[in-house]
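A selection of the complex's chains, in situ.
Labels A and B are assigned to the chains in the order they are written; within every chain, residues are numbered from 1.
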Amino acid sequence: MTGNNIQLDEHGRLKHFLTIEGLDRSLLLNILDNAESFSGVGDRAIKKVPILRGKTVANLFFEPSTRTRTTFELAAKRLSADILNLNISSSATKKGESLLDTLRTLEAMHCDMFVVRHANSGAAHFIAKHVAPHISVINGGDGRHAHPTQAMLDMFTIRRHKQDFRELRVAIIGDILHSRVARSEIHALSTLGVSEIRVIGPRTLIPRHVETLGVHVYHNMSEGLKEVDVIMMLRLQQERMRSALLPSASEYFQLYGLTEEKLALAKTDAIVMHPGPINRGIEIDSKVADSSQSVILQQVSHGIAVRMAVMALTMGHSDARAGDGDAD
Amino acid sequence: MTGNNIQLDEHGRLKHFLTIEGLDRSLLLNILDNAESFSGVGDRAIKKVPILRGKTVANLFFEPSTRTRTTFELAAKRLSADILNLNISSSATKKGESLLDTLRTLEAMHCDMFVVRHANSGAAHFIAKHVAPHISVINGGDGRHAHPTQAMLDMFTIRRHKQDFRELRVAIIGDILHSRVARSEIHALSTLGVSEIRVIGPRTLIPRHVETLGVHVYHNMSEGLKEVDVIMMLRLQQERMRSALLPSASEYFQLYGLTEEKLALAKTDAIVMHPGPINRGIEIDSKVADSSQSVILQQVSHGIAVRMAVMALTMGHSDARAGDGDAD
């Protein structure tokens, strides 16, 4: 099972969390089961467990992100860890320090975990390959490569609504080409054994040879949405519109925006997902975003539980009994 | 008592703290009594009480502020809450997310309280009207509308020095027109029943029809300061000077700056207040700011006690026994 997967320790347990690729079904299910046990913490009067008390988590954000950074910060605080928020682009690297020197310095400060977001694909892997053995690295999004905690919170949300992954037909819609979220979702859905994965988008935004990942490609919504159980919208990056890759926002909305009419093509109990923040009227109609089929806000809540689970697991707390003790 | 006051719950207890308007005397006195019980915490060896342990307070500052944000942050920390500092203007709204979507997202993260500062009058009300039922909203200053915690720390400071509100003559001096502090002070003083409220300032900086609030208008200090017990200076926004509303700083100081000579017109035991930061030599002379009659720094200390009280009360801790237990 482990092979030379840098994410796993010698016992096949999660040490880093960098990508869904290479992780097997039982490991993904174990993350979901752990997240289930953490999801109650957010509803308690005292939203804290002492699992990472006295540990230091460094948020290394080389790319700005409020939402992802905030949920990791809350997850760490609710695990009772100490947090360092480091906006690296504006600090040491400005002084000409190399990335590796920055890492060595943070290690010397006895940090226990790095949460990394970086514009370059592979940055989190590079860091995981070079950190001291006691440190865990969690990928908070690297270039176009992967965003595995986003994919796992999506899987958690799907499992809350649909019993069995193996009976589901799932559609991912939008800019598949540039999306690390889509890549990680496809790997997770595939590993969990869904019956069919579809990607829907304009030709310019679908990667070539994506079929090799086991997905079916659609260029129009009326065909692609037919009978699906789960609709996963992607966020449209405004930059794409300015380039030649996309027509105007209104034309995009007409073709690929999720409206009530298009939603009606899916199963009547289909759920609608989006990683946020949503662009109302561009990739999704407000009525759909606020409808009873939308689980977008549940995704946010689940994001904290899933991140708590991943942080706890990579730090060696694998028994999921998060709920037993209160933080001292 | 409650009517349709959005600030109160169905039992007439403080749920949000948005404005002094509509709150009755006993409720204001209850805040002051609670603040009294919290004011000792700052003097303890261990400046912490466990009242909001495991709660998440989000500081939503759409307008920059070091002093107000810092005192709310300290108040929350001393109540043992976890704090999220969100500089919203630079985050999600830049990505085009609407304010309501930001609120829903923070709710989904299980935040318990929003402290809001915003350039638009009514922003805190808008947010309070739309948040989930378990969340409390505290107004940290909205446009020209209200700054209720500032007003209450001022009331607390006055009560520490003067026995009975009902025997006091109070003067508020400066740019009344643009001041949310002045508005909230007038409502608080009026509700607490002071015998006379005066506003003093140039015609361009006094709102029309301000007399309907029950205040007396003066355009010169020698008349307005006569026999007053409390002098509340306002901070002069430098922007006003650049516009046509005000003459030069030196001319303003000559007319409305508080000097020792002008102070002598008030009662000999009059106290001098200012919300800070002070502009020495513009609205107040250094000798006065540093004199024994100045209570400006006491206001800062009381600001933390009052904010602790408001945070505790809106979260349902109304028995004021903050001092009994140490944070665990």
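Quick note on the criterion: a contact is a pair of C-beta atoms (placed from the backbone, for glycine too) under 8 Å apart; a residue touches a chain by one contact, two chains touch by 3 or more.
Just so it is clear, the model here is predicted, and its values are computed rather than measured.
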### Identical protein chains in the complete assembly, only 2 of which are shown
3
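Rule of thumb we're sticking to: only the chains that are shown with their structure count from here on.
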### Intercentroid distance (Cα basis), subunit B paired with subunit A, Å
41
### Task
Please give the residue numbers of subunit A that touch subunit B in the complex, ascending.
42-48, 64, 66-67, 70-71, 73-74, 77-78, 238, 276-280, 297-301, 304, 327-328
### Query
Which of the residues in subunit B come into contact with subunit A in the complex?
53-56, 82, 84, 86, 91-92, 95-98, 101-102, 104-105, 107-110, 328
